[in-house]
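Only a single protein chain was left out; the remaining protein chains are all shown in position.
Showing chain A:
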Amino acid sequence: MALHFELVTPEKLVRSEAVHMVVVPGAEGEFGVLEGHAPLMSTVRDGLVSIYKSEGAQPETIAIEGGFAEVNEKGLTILAERVSG
């Protein structure tokens, strides 16, 4: 099973795809989100989001600035103000 991951900025929808795991730089520490994660809301500090397409794969990183992450039964949504890389 895969995790539905969305990365949204005010300018556009950057990512909307199924991935294995995403590591989010939360305000109180990094956390990894896998499929079936408990509902969670967290602010995000400026940092790198690591996206693991499949188990054990090399992570793809995206730098985000100013944001907010929400995990619900549908998946993980990150709202970021700016994205680079």
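Things worth noting here:
Note that in this section a contact is a pair of C-beta atoms (placed from the backbone, for glycine too) under 8 Å apart; a residue touches a chain by one contact, two chains touch by 3 or more; residues count from 1.
Basically, contacts and distances are computed from a predicted model.
Between the names "ATP synthase gamma chain", "Carbon-monoxide dehydrogenase medium subunit", "Type 1 periplasmic binding fold superfamily protein" or "MxaC protein", the one given in UniProt for the chain missing from this structure view is "ATP synthase gamma chain". Residues of chain A that touch the chain left out of view are 8-13, 26-28, 38-43, 66, 68, 70, 72-73, 77, 79, 81-82.
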